[in-house]
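Removed: one protein chain of the complex. Kept in place: all other protein chains.
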Amino acid sequence: MNLIELNNITFRYNNDETPVLEDFSMSVVRGSCVIVEGDNGSGKTTLFRILTGLSFPEKGSYIFDGAEITKNYLKDNEMSKLFHKKIGFLFQSPDVMLFNPRVYDEIAFGPRQMGLSDQEVEARVEDCLEIFGLRELTDKAPYHLSGGQKKKVALASVMSLNPDVLILDEPYAGLDKKTQNWLTQFLKELKAAGKTLLIATHSSEGLIGTADEMIEIE
Amino acid sequence: MLPEWMKQTDNYVPPKDGGTFAIKTIKTIGNIMSRLKVQAGHEKKRHIPALVKLIGLFVMIVIASACQNRIVILGIAAVILAYLCTWPAKDLWGVLKPPLAASTLAFVLFVPAMIMNPAGIPNNLIVVAKVFLCVTMVTLFNHTTQWNHVTLALRRIHVPGIFVFTLDITLKYIVLLGNLIQDLLTSMQFRAVGKHDKKYSSIGGVMGVTFIRGTEMNEQMYEAMRCRGFTDDYKGL
Partner (left out) sequence: MHIPENYLSPATCGVMGAAMVPVWVHAVKKVNEELPKEKIPLIGVGAAFSFLGMMFNVPLVGGTTGHAVGGTLIALLFGPNAACIAVSIALLLQAVLFGDGGILAFGANCFNMAFVLPYVGYGFYRLFVKLFGGNESIGTGKKLVAAAIGSYIGINLAALCAAIEFGVQPILFHDAAGNALYCPYDLSVAIPAMTIPHLAVAGVIEAIFTVVIYAFVMKTSPDLTYDAIRAERLADHPAEEKGSHVPVFALIAVMIAATPLGLLATGTAWGEWGAEEIAETSSGGAPLGYTPSGLENGWSLDVLMPDYTMGGVGEVLAYILSAVIGVALLIILFKLISIPMKGRDTVNAS
């Protein structure tokens, strides 16, 4: 069954003449890994804005997990929270994702929101610190870390929510080789665990064999 | 290496929580951004120098405010509204929304005064009308003038460089930091999937990070200025 379905979507900004996306369709099966490729300004960002419920197409429909995602649907507080719980999004720049005073709080933000008990929250954060190799940075201010570390903290803060779908916007940008390899390994394990992955990237070599599909946007 | 919980799918039911401050702020700042962008709007068609318009705006507001003569006020209203008639429909709402909001607010505020003292009603209504006219003039100015043309004009009449420079970078930072706040709040909203108990510390974080980022950007900009030959002479900017 398709988890994500975009049917003949058209989108344009502020009554622009040419739409960014025109009659665009795609579908993602649950548990698959899809790589999205496209040059700058190709509509990749717009596509992600639609998928994460930030923008809504003027034509066509977006079905997520059996429900059509519309402005009205997301106006319902509970629906929108459930939607965001299921979809994890890693912004291209980790700077816009870090607003807590300590790395620990940053990762704990999601689990605390979910109303987990203190022990459960701590367990999740500890696990994340472990697998992301952030243990020594626990009490540091996320804002003052290096680019690679920031990206890891940002990803950890999304993963602690345990989303079903993970959408990553240029996750490899700004990472050194070692961290890139680590990330590839991590994504492979996520896929093996049945998570659905949507990845926009210019450097997809590492993921060949993992990806089920490549989508190119023009 | 994945922990057990990450391999499973959570069966999560979100609680009810009415907090929408993040969405409201994203919207407010989004409106500001779009209004800063819309500025290019009508300028191309008519070439009245920005400075003339700015001075004209100021003079008109002084006249409209100081003048107690109803005929003059009616005259100003007639000119402005007749001019607005020539505007395309899609731009009208953007121009009229702020003055309508401002004059409605003024009216509501004055209702108690009107009830207490009916004899003052005409004067109170005149104030409401003046509020409408003045704000319309300001929005008209903004929809037909690009701000960088105003600062350029200010430079030309020898307003101190440091002042104009500060105005320019303020506008630049409003866009940069405004985008940052929007993105931070959006990413927070994505992760705020339940009961947001620590709203205030999140606000502290969002605005705190914005402040820190702003000062950092400032240092980088100063260094870039130095690299391009700037010698701390703010007067000559």
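Chains: A and B, in written order; residue numbering restarts at 1 for each.
In this section, a residue touches a chain if its C-beta (ideal position, glycine included) is under 8 Å from a C-beta of that chain, and two chains touch if they have at least 3 such contacts.
Quantities reported herein were computed from a predicted structural model and do not represent experimental measurements.
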item: Residue among B:Val52, B:Val108, B:Val159 or B:Ile212 that touches the chain left out of view; value: B:Ile212
item: Which residue of B:Pro15, B:Gly56 or B:Gly75 touches the chain not shown here; value: B:Gly75
item: Absent-chain interface as seen on subunit B, which is shown; value: 18-21, 24-25, 27-36, 57-58, 61-62, 64-66, 68-71, 74-75, 77-78, 81-82, 84-85, 87-94, 96-99, 102, 105-106, 110, 113, 117-120, 122-124, 126-127, 130-131, 134-135, 138-139, 141-142, 147, 162, 165-174, 176-178, 181, 199-201, 203-205, 207-212, 214-215, 217-219, 221-222, 225, 232, 234
item: Contacts of subunit A with the absent chain, listed as residue ranges; value: 13-15, 101, 141, 143-144
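Following the convention adopted for this analysis, only the chains that are shown with their structure count from here on.
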item: Subunit A and subunit B: spacing of chain centres that average the CA atoms, whole Å; value: 32
item: Contacting residues of subunit B [partner subunit A, same complex]; value: 1-3, 5-10, 12-18, 20, 34, 90, 180, 183-184, 186-198, 201-202, 205-206, 208-209, 212-213
item: Residues of subunit A touching subunit B in the complex; value: 14-15, 52, 54, 77-78, 81-82, 84-85, 87-89, 91, 93, 95-101, 109-110, 112-115, 123-124, 127, 130-131, 143, 157-159, 161-162, 164, 186, 189-190, 193-194
